[in-house]
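As you look at this complex, bear in mind that one protein chain is not there, while each of the others sits in place.
Chains here go by letter, A, B, C, D, E, F and G, matching the order in which they are written, and residues are numbered from 1 within each.
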Amino acid sequence: MSEARLMQGNEACAEGAVAAGVRFFGGYPITPSTEIAEYMAVNLPKVGGNFIQMEDEIAGIGVILGASLAGKKALTATSGPGFSLKQELIGYAAIAEIPAVIVNVQRMGPSTGQPTSPAQADIMQARWGTHGDHPMIALSPWTVRESFDVAVKAVNYSERFRTPVIILLDEVVGHLRERVELPSAHEIEIYPRRMPNTTKAQGYKAYTPMEDLVPNPANFGTGYRIHCTGLVHDETGFPSGSPKVTEQTIHRLHEKIMRVQDEITHYDEFFMDDAEIAVVAFGGTARTAYAAVEAARHAGQKVGMVRMMTIWPFAENVMRNLAKRVKGILVPEMNYGQYVYEVERAAAAQARVVSLPKYDAEVFTPDEIKQAIEKLAAEVAK
Amino acid sequence: MSEARLMQGNEACAEGAVAAGVRFFGGYPITPSTEIAEYMAVNLPKVGGNFIQMEDEIAGIGVILGASLAGKKALTATSGPGFSLKQELIGYAAIAEIPAVIVNVQRMGPSTGQPTSPAQADIMQARWGTHGDHPMIALSPWTVRESFDVAVKAVNYSERFRTPVIILLDEVVGHLRERVELPSAHEIEIYPRRMPNTTKAQGYKAYTPMEDLVPNPANFGTGYRIHCTGLVHDETGFPSGSPKVTEQTIHRLHEKIMRVQDEITHYDEFFMDDAEIAVVAFGGTARTAYAAVEAARHAGQKVGMVRMMTIWPFAENVMRNLAKRVKGILVPEMNYGQYVYEVERAAAAQARVVSLPKYDAEVFTPDEIKQAIEKLAAEVAK
Amino acid sequence: MKEIRLSGSGGQGLITAGIILAEAAIMEGKQAVQSQSYGPEARGGSSKAEVLIDDHFIYHPKVVNPQIFLAMTQQAMDKYSHDLTPDSIVIVDEDLVQNPHGSEHIVKVPITNLSVEHLGRDLFANIIALGLLVKVTGAVSFETIQKAVAKRVPPATVPKNMEALRIGYESIQ
Amino acid sequence: MKEIRLSGSGGQGLITAGIILAEAAIMEGKQAVQSQSYGPEARGGSSKAEVLIDDHFIYHPKVVNPQIFLAMTQQAMDKYSHDLTPDSIVIVDEDLVQNPHGSEHIVKVPITNLSVEHLGRDLFANIIALGLLVKVTGAVSFETIQKAVAKRVPPATVPKNMEALRIGYESIQ
Amino acid sequence: MRDYETFFRTNRLPHIWCPGCGHGIAMKAIAKAIAKLDLDQDKTVIVSGIGCSSRASGYMDFDTLHTAHGRALPFATGIKLANPELNVIVITGDGDCMAIGGNHFIHAARRNIDLTVILFNNNIYGMTGGQASPLTPVEKKATTAPYGTFDRPFNPCEVAKTAGATYIARGTAFHAAPLVDLIAQGIQNKGFSFIETLVQCPTSYGRRNKMGSAAAMLKDMSETVIPLAAYNRLSTEERNEKLPSGVLHTDVFPEYAAEYAKIIKQAGGDKA
Amino acid sequence: MRDYETFFRTNRLPHIWCPGCGHGIAMKAIAKAIAKLDLDQDKTVIVSGIGCSSRASGYMDFDTLHTAHGRALPFATGIKLANPELNVIVITGDGDCMAIGGNHFIHAARRNIDLTVILFNNNIYGMTGGQASPLTPVEKKATTAPYGTFDRPFNPCEVAKTAGATYIARGTAFHAAPLVDLIAQGIQNKGFSFIETLVQCPTSYGRRNKMGSAAAMLKDMSETVIPLAAYNRLSTEERNEKLPSGVLHTDVFPEYAAEYAKIIKQAGGDKA
Amino acid sequence: MIIKVNARFCKGCNICVAFCPKQVLALDSMGKVCVVDESACIGCGQCELRCPDFAIRINKEEKA
Partner (left out) sequence: MIIKVNARFCKGCNICVAFCPKQVLALDSMGKVCVVDESACIGCGQCELRCPDFAIRINKEEKA
């Protein structure tokens, strides 16, 4: 642990990424994510890494995918409008299996919306923003310290699964300064870049899946002469139009992640032992929800809280079980209601699921959530 | 009705748009949507309209939004990769309330995927592709004739609600040629461009909602001097950061469409009278599903079919009721399973919902669906 | 329902042939759908066109039971014949398809050569094949297919195309 | 828990003041969070910074019960005071806030003028305000705030900033 | 009230640009140019992207359109084509126009569509707080160039010229009077017109680069930017320190919207 | 086997370009240039976008990257910066590079990053079946220009120059032998190099514009494209009909990756 | 000359002060422009020309 200090969420996220081995940042400034780029501009050269400001957000993700193929762990950061622009190449990274981390510090949308106001309205976009079928990992921290941790996890997952990973920060956490103590270097586990396990002579194929269903395409410049494409391809990496290959490829892309879904589903439970109502929350909203739940407990409500760090893949099992444990689930989110769709589906009518949307560009107050808890408690008591 | 002729889905879609009053097309070529652009290039000048090929897909939607503001009904067409690129400005159209129609002739993705192969894998993207909260109307035709009709509807809805409307064609229908008889001009109902209902002197505000919650911003050049922005704005059209205005605006954007959700939910039922199993399908897949259901009926199965033309807003009520009417719902789609998420949610465990995904870049055979029907029938019979 | 598959290499004009056939069916008041599938090549490679003709609306728009299968190259023969049945009739360009298979009913005609020989270029092979298909399937009348071809092709080429149709129609008994 | 809100116009340095206050709290081993909100203006307009200090981890990161409210402009006074309680202490720059309100406990200090008068420029108003805040809240010790300021500001300006702190601290009894 | 002030939405003033920001000077020049040409206020449209500069559209009393970052030109192209009788003026920033909007810029110029583009060049991303733009000079500092920029900036006038613009001029906020004329001439050109306008951003650029007050930055401009004729008399070496102002280039080419009208005629659509 | 053929993935040949397509000739020239320079096959990367031309990456036996339409240059930039010892060669089409990829093109040139870009210019969107590109000459027909194009094409060499490229050349498939040298020189230039290579697309361009066979199209090139020296001797009017070939421009500027290496050094990161 | 200042608009950027050839203008303690020597004004309009905030205006003395 390092000394305690005041640190901003965005800064912690950037520092976590560097700690996890990120040595390349490409991007385009946009509020409220710009501090990440600015941190990288100052600090990456100090560790021998590259920062480059590109001409737009599309180039911002293109350049990091190139750098990643050439062997550098790479990250870009943006907010809603830029995240929308990056969608095509996020899909590219998914199908071409290129490790890369995309930070989206969410702000109020759609479009330019309210650039300096907080929101959590890109939840579904993180899952479904690009065309075609693909899996997605998205993590959302709720504290400044966790912004660091999530960055480390995101980089590790992107390397382990060779897939784009989204960090869904929100303006609340991204711009929050709070006391943190960061882990020291030796406390941080780093997933190294995967390397070919056979030689070319042994018939190496760049996209042959290993036991964990993830392939080991060689870094460019290491003598393997691989081919990388956004077309559907077979184990060689070259395009294939065969229905069988197509099915296998798309399925494997999902399975490599879904098979360890529970392992990568991170969440916390608070006050859940005897809870009849559960509040499911994430990001900045979870902080307020905690305060509300604590207050409601003090007021005698049997309410608990499940705080999600892993947003995607959706915590299917956690939610299915949760619905069996409680009578009511409240889902406060700084949007018009997004994550609640999935909770409702998984709950399968086993518990009453209530959406508590907030889309006035302000953060929740503890009282708003507490009142909703009380209302729900009254309802399910009937 | 005009004479019967052989026509392609893409062509019918383009012709329907022109029949509905579209006089501006801007876009960028991409398989399998290019025929729409090519049709427009030839035919728009004949009716005094404009075709322009832009430098990319972003410009393709930007230019039609400009044209729409200047008073022309406008359309663009693309496929997955281009649809991803257009997402930012689709959000712009939503918040700035600019009528525009975006055709996405879906192909196999993600990324370049398989450009000439069919898919229906942009269903969720059509709803959630852009950042921030916004409503979405998306329609998916299943025949060539309906491609014409859907284009008319899409243009009308975009004008009526002042919102972007997505036409989700798929390669199967878009490239299919079939016999059609098109309605003659007088049979086509056209929703005219909304016009200001008060004068400037009377205190006209561009974004004051009418009774139907839709505002009447004046066309550019008509003397109203309006301001149009992608920032959250109030009734005047000028930016506002007030929580109240923000909440009202975002809510109204949704409500103007959701309040008439049932009216704009179009679907067909077949063989449903005594059905115990329902197949829910749309687009090209619905054609095969129909053949399969018919065959299964012949084989004695009590199976029916619900064919969705309106994909978004999701047919919440239709599906909720359906789940109460049948024991099992089968959802075949040319993707890894997307629409089925919503069906499952709405079914709320009232019926068993089974996904029948297809993602090998081929269309379903009737037999594949028939077998799945039989399997589901056997399961729910237990 | 008539289920017809035309296959060959990109540039041989089989999609056009399929379209004309479907248009002819419509001229006779029937329902018809036509679809195609092709590889990544702009020219060459393999492509297929499918035409279904029926009296009723056709839902599933692809061939399920190929009654007639035309192959204009060996590659197409091999690629698109997986679902042939013993009843399928296989029509091949005998010079370009060395190894026809998939059914006992094989009709061999030197389609491309007929075009070169009688019309000077291989350009008309698709229309010859169309004449042949009409003869074999009886899907539409010869008069209708003549009208349909005349409507589609450039006016200057109508006589040659009529000749091609006839050659195809008469190339077998 | 101490809940402190600093408000004024963009460019007055209140966010920096908030950060320093939070850093001082951390130096004393406490928990602290600092957040801000501002309008679309790069300079001018209104902005606020909030600092919460507690012994335990602070979940909800925004002020709910403003114990101390500092306003450096009338606009900020009006915009950010909606939730003041009778117990809130309102500190204002008396030259820039003509109409302080929201609570009975109003502390008026000519903050900006003190800066101009004693330090030649209005630049140090935020640090004067910080000294004042420390005095009123006792959130941290004067020594700690001195250390915290010294750590943040450019070395060359440390003496003047120490002076500013002291002026603020001593501006009321 | 000055005549040009009828072109402001006075109820939205004072604007929110920083003290000393040059954007106000440039916006005033546009209003004066419109006044000078006596354009129909109801047939004039202002289109902007996103940036401090792009806020100008909100202050000007025409039909105004504040698009997305970098996308002003496609929108403007649609407006002009859909209704060629409108005067379409585009206000953009160096980031908006030359970074994210660069492709639209060269293509609109290539088409020679009748738009007048005024680039408020403050050499920085003002709105987001001082990141380097493609027009930030070498060695200047920016939050994303903490060690100083080293990639050469574009010369936007040259880019416009190569891409096909038919009227190109450069003015400055210091030379506020002649700027009006440069803009007016651009509006009059039937084709793609580009006026690079140098403006000071004391907040996000000047301060970080120790360039002094807004007035000092204007003073700088007065020395660096000289009339084209004077510039042409300099040696190549001397030119490195200077920038020419005035009308830098004009040319005659068919205009896009007019050409398309011919196609409509050819296709018979003019009678439709 | 020819020496350059070791640079093909022979198991993926024959390629799927149409009979007579010029892309094969241009690709061969690249392989020959690499052979000539004796580049390390394991330290050379080919990056392409999407288009018929961009298929070339799949046929060449290096580390190869087939990106998304228009995006080859950002990827290539990332590769070069991440590992400056690699030779990074970009193959692109006129649509890929000058339409959707236009912004990346001018910015990569502006940075003078050490990439060699070979634009296979067939004046059309080949892959999607013949739509107009920003390099389609005026009056030519395309499926999206059924009445003939009327917007002027870019001169991509001029665009590259204005944007900042330090090596610019033009060659053709007809002049296949000198093309090899032009490419080789481009690879040797430490900075952004651009080689426009005119190629014939008989399928999507020639046929619709009645330009005859592939051979006839090559013949056309042999007449239209003349060495720069000869071109310079022509009158302005005569030049309208011709295009100069050869090395059109060279310049010396700091290279981006090398400059960044200095920043790393300055920040102490070279010891990290 | 009549020098009209719109104090609500003036942001005290000092541009007019700096470019006034006759030292007519200054900033007051509230950071707004003020006229310190109206009689010196020659009506050159430099102040108005470059005021980014439309906050100062020079009117030639109106007759009658």
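Descriptive notes on the structure:
The rule is short, and it goes like this: a residue touches a chain if its C-beta (ideal position, glycine included) is under 8 Å from a C-beta of that chain, and two chains touch if they have at least 3 such contacts.
Since the model is a prediction, treat every value here as computed from it, not as a measurement.
Checked against the hidden chain, the listed residues F:13, F:138, F:230 or F:252 yield one contact partner: F:13. In the complete complex, the hidden chain is touched by one of F:21, F:79 or F:98, namely F:21. Not every partner is drawn; the one left out touches subunit F at residues 2, 5, 8, 13-15, 17-25, 28, 173-174, 176-177, 202, 213-216, 218-219.
Here, only the chains that are shown with their structure count from here on.
Shared contact partners of subunit B and subunit D, listed by label, are A, E.
Between A-C and E-G, more C-beta contact pairs are found at E-G. Using CA-based centroids throughout, the chain positioned farthest away from subunit E is C.
The greatest centre-to-centre gap from subunit D, using C-alpha centroids, is found for C. Centre-to-centre spacing of subunit C and subunit E amounts to 60 Å, using the average Cα coordinate of each chain. With centres defined as mean CA coordinates, subunit E is found 38 Å away from subunit B.
Residue numbers of subunit C whose C-beta contacts span two or more other chains: 39-40. Chain contacts: subunit A has residues 45, 55-56, 58, 81, 88, 92, 111-112, 229-231, 239, 241 touching two or more partner chains.
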